[in-house]
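In this view, the complex is presented without one of its protein chains, the others remaining in place.
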Amino acid sequence: MNSLIVKQVNTFKKHHENRGRILINCPDQPGIVAAVSDFLYSQGANIIESNQYSTNPSGGTFFIRVEFECPNLKEKERSISKDFTEVANKFSMKWKLACVSEIKKIAIFVSKELHCLQELLWEWQSGDLITDISLVISNHEAARVTVEALNIPFYYIPASKENRLHAESEQLKILAENNIDLIVLARYMQILTPSFVKTYENQIINIHHSFLPAFIGAKPYEQAYKRGVKLIGATSHYVTNDLDEGPIIEQDIMRVDHRDKIENLKKIGASIERSVLATAIKWHLEDRIIVHGNKTIVFS
Amino acid sequence: MNSLIVKQVNTFKKHHENRGRILINCPDQPGIVAAVSDFLYSQGANIIESNQYSTNPSGGTFFIRVEFECPNLKEKERSISKDFTEVANKFSMKWKLACVSEIKKIAIFVSKELHCLQELLWEWQSGDLITDISLVISNHEAARVTVEALNIPFYYIPASKENRLHAESEQLKILAENNIDLIVLARYMQILTPSFVKTYENQIINIHHSFLPAFIGAKPYEQAYKRGVKLIGATSHYVTNDLDEGPIIEQDIMRVDHRDKIENLKKIGASIERSVLATAIKWHLEDRIIVHGNKTIVFS
Amino acid sequence: MNSLIVKQVNTFKKHHENRGRILINCPDQPGIVAAVSDFLYSQGANIIESNQYSTNPSGGTFFIRVEFECPNLKEKERSISKDFTEVANKFSMKWKLACVSEIKKIAIFVSKELHCLQELLWEWQSGDLITDISLVISNHEAARVTVEALNIPFYYIPASKENRLHAESEQLKILAENNIDLIVLARYMQILTPSFVKTYENQIINIHHSFLPAFIGAKPYEQAYKRGVKLIGATSHYVTNDLDEGPIIEQDIMRVDHRDKIENLKKIGASIERSVLATAIKWHLEDRIIVHGNKTIVFS
Partner (left out) sequence: MNSLIVKQVNTFKKHHENRGRILINCPDQPGIVAAVSDFLYSQGANIIESNQYSTNPSGGTFFIRVEFECPNLKEKERSISKDFTEVANKFSMKWKLACVSEIKKIAIFVSKELHCLQELLWEWQSGDLITDISLVISNHEAARVTVEALNIPFYYIPASKENRLHAESEQLKILAENNIDLIVLARYMQILTPSFVKTYENQIINIHHSFLPAFIGAKPYEQAYKRGVKLIGATSHYVTNDLDEGPIIEQDIMRVDHRDKIENLKKIGASIERSVLATAIKWHLEDRIIVHGNKTIVFS
C-alpha cells in the first residue's frame, strides 16, 4: 500500500480498536435479544448499532447483527468467543465475531474491462473503501500498469476453458498464501469451478452486467437494445455454482431511451456496475450481509 | 362525464383550439426539416415544440413530431392534410395530423384488481389526465360501483378461454359504436386474439406487473420474492400477439429488501404499475410515441 | 367510517392485538438494551423489530424503538407499564408504550387547496393508511362535499388573523371531545398560536411547499421560478412556534426544467407535497419518529 492509504487505514484501525461486531442466525424464539445483550453487558460492552430480522416471529429464522464498543477488545477477543459459546449453544446459533480493526484482505479478479477495478482503486485511494487490496489476478495483461502503479502485486494467470483447473490451482495457492478474505470478480470473464467456489463460500462477490434475472447470459446490452428497454440495470451477488443465480446483494438501474445505441447502453451499464459492486463490497466489509438460502439479509 | 370534468375538458379544448401536431417517419435524407417547417410556415403556423430522431443520419429512419399553433386550424384541417400530401410523397413519409382539441376516447378493460383503474379515474377527476373515459369493460362485476358512481358506462362481459371469440365480438361492437381511440388494459387478465389486436394496432396499452423481460408469465411477485431481488418494477407496453413482448413504452422500479414479504412486493408493485401505466397513457394521448418495429420512440 | 374501511381497520386490529411498541430515550450507558430486552422477555414478549441510535456512545443520548408480540397484551398493558417504571427510573428514561391495535385518531385541517387532503383520503380508502380520520376542520367550505361523502364530520370554522383565538378555542374543543391524537395541517393556511401548539406538542404535522430552508415564506413557487431552480421540493415537519422551523420529518424533490412555468411547478410541487405528507403521517402512526431538540430520529 502507498503511504497515504497506509495512514488512512491506520487512523481507521486506531479509531476502531475496541469496536466489534457479532452476527447471529438461529431459530426464532423469545429471549434471544435479551441473552445477547446481557452477554455483551457482562463483558463491559456498549451496543452501538443493532439490527435484527425474523423470517417469521413464530418459529422462523432470526438474524441479528450487533456492533459494539468493548474496552480492550483485542485482548479479550478469545475469552469473549469462548464465553459466548454457552449462549450460542442454548439458542442453536450460527454466529461470527469480528474485530473491526482487523482489516479484511481483498483479491480482485479482472479480465480486460477495467472500469470496475478502476472504481475500486479510486474509492480505495480516496479513503471511501477501507480494506487491504492485497493483490489483483487477471487472465490478461491489461490491468498491470494501473495496478502496479499503486504498488499492488499483479498476477497474470492465463485462464480459459481448457486450463481452468491448472489456473485455479495457481490462484488458490496465491489466495491462501495471502490469507484473502474476499474475492471480487470485477468483470472477470471466466467461470469458476464448483471446487473453487466451495473453498470461498459466500466470500466471492460478482458483478453481473444486467438487472437479474433479465438478460442472463451473453451480450446483455445487445439483448436490452433489441428489446427496447427504458431502464438498464446491474446486479451484484455472491457466486454459487448456478451461473448468475447466487444470492443477490444489491441492484440498481439507470434510465435510457430510444437514442441510446448499444455503445451507450454499455457505458451507462458500466457506470451502474461500478457503483453497485462498490456498494456490495462495502456492505460485505462491514459485515452487513447474512446469506440465508439463496437470498441475502442486508442490514444497511 | 360529470360537470367538473366536462368543465376542465372544455377549458382545455378552448385553450388548444388552434393547436395541432404532426408525426412523421420516413427514410432519412437532408431537407426534411426544411420541407416540413416551410410547409407549416406557408400555412401560417408557428412551431411550438419540435422533436426529432434518426436511427442513422446516413440512410436510417427519420422521426419527427412537431406541435404548432395555426389560426383557424379546425376549418383548415382538411386543406392542410390535402396540401401536405405533396410534401409527404416527396419524402415517402408515413404521417399523421392531430388536432389537440379533438379529445381522445378511451376504453378501460379491467378484471378484479382495481388499483390501476382507480389511479386513472383519480387523475382524470383531478384534471391530470385530459381525455374522454368513454366506458369500462370488465369480465367481473368488481369495478361496477366505482365506475358508475362517475357516470361512466360499465359493461360486464364474461370472458374466459372458452368464450373468448364471443366476448371479443361483443367488446368490438361496443368499441366501434363509441369510436374508441385507445384501449387500456388496466390489469385485464384475459388474452386478446390476434384478430382483436390487429383491429387496434398500436392502440392497446397494457401494464405488465414486472420489469420486463424479467419474470414473464404467472406469479411474478412470487418469482421475485423467491429470487430475492432488491428492486421491483413494472412495464407498460403496446399489445402485440407475442404475450408481454410488445413495444415497451415506460418502465420504472422501486427498491425493496429482505423484509418485504410477497404481499408487500405486490403492494409496492401495484404502486409502480399505477404510475407507469398513467405515464404511458399521457404520452399516447399527447401523441408523443411512435412505434418503430418492436420499439418505441418517445418524445417526452 | 364507511363499511369497507371499518372492515380493513378491524382486520388490522385483529392481526395486531398483541403487538406493542416501546419508545425510549435516555442518557447513553452500557446495559440499556440488556435491561429492556430482559424486561420484555420476562413479560413473555418476543421482539419483532428493534432500532436504536445514540448521538454519542460515550455520554450522548440513546434512542430505542422496540416492536414486540406479547400474548394478552391488552389485559397486561397496565401491569407492563407499572413494572417498566423501575427499569425506566434506573436509566432516567423518557418512554412511551403503545398498543398497535389502538388506532390513532386524526384531525385534518385544510384550507382551499385540497390535494393533500385528497391524497390522505385516497390512501385511507385503499387501506394504505390505517388510522381513524375522525374529522376535518376548515376555514373554507371547499372540502365539505368530498369529506362528507365519506361520512367524515366536517367543521367549518372561519379563521383569520382577527378571530384566531376564538377560532382556536372552537377547534380545541372539538379536538378534545374527539380525543384526537394527531393534527395534520394539509395545506391549512392559518398560523397557530403558541398556546395551541403547546397543547399538541409534537402532535401537529405540517406540509411545507418547499425544500426547506429554501424559499421560506410566501409564494415559494414564484420564488423558485424566478431563481430558475432545477429541483422542486417539499418538507413535512412538526409544528413549533418558529414558523416553518419545526423538526423536519421528511423531504423529497422532483426534477424540473426551463419549460416548467409557475403553474407547472405548483402541480409538481403538489405531487411531492402529497407523498411527503403521507409518508410523515405513516411514520408518526407507526411510532417511528422521536423528536430530539429541533431534529427527528426516524426509525423507518
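Chains here go by letter, A, B and C, matching the order in which they are written, and residues are numbered from 1 within each.
As a working rule, a residue touches a chain if its C-beta (ideal position, glycine included) is under 8 Å from a C-beta of that chain, and two chains touch if they have at least 3 such contacts.
These figures come from a predicted structure and were not determined experimentally.
Peer 1: Of the residues C:80, C:248, C:265 or C:278, I need the one that contacts the missing chain.
Peer 2: C:248
Peer 1: Sort through B:38, B:86 or B:177 and give me the one touching the missing partner chain.
Peer 2: In the full complex, the listed residue that touches the missing chain is B:38.
Peer 1: If you put the missing chain back, which residues of subunit A would it touch?
Peer 2: Listed in rising order, the touching residues are 115, 118, 122, 126, 128, 267.
Peer 1: Using the document's contact rule, name the residues of subunit C that touch the chain not shown here.
Peer 2: Within subunit C, the residues touching the omitted chain are 53, 211-215, 227-231, 233, 247-253, 257-259, 292, 294-298.
Peer 1: Touching the hidden chain in the full complex, which residues of subunit B are there? Just list them.
Peer 2: Subunit B touches the missing chain through residues 28-34, 37-38, 40-41, 44-50, 52, 54, 57, 69.
The rule is simple: only the chains that are shown with their structure count from here on.
Peer 1: Could you say which chain's mean Cα position falls nearest to the mean Cα position of the entire protein shown?
Peer 2: If we average C-alpha coordinates per chain, C lands closest to the whole-structure average.
Peer 1: Quick check: how many Å separate the C-alpha centres of subunit A and subunit B?
Peer 2: Each chain reduced to its C-alpha mean, subunit A and subunit B end up 43 Å apart.
Peer 1: Using CA atom averages as chain centres, what separation in Å is found between subunit B and subunit C?
Peer 2: Taking the mean C-alpha position of each chain, the two centres sit 38 Å apart.
Peer 1: Which subunit C residues reach two or more other chains?
Peer 2: none
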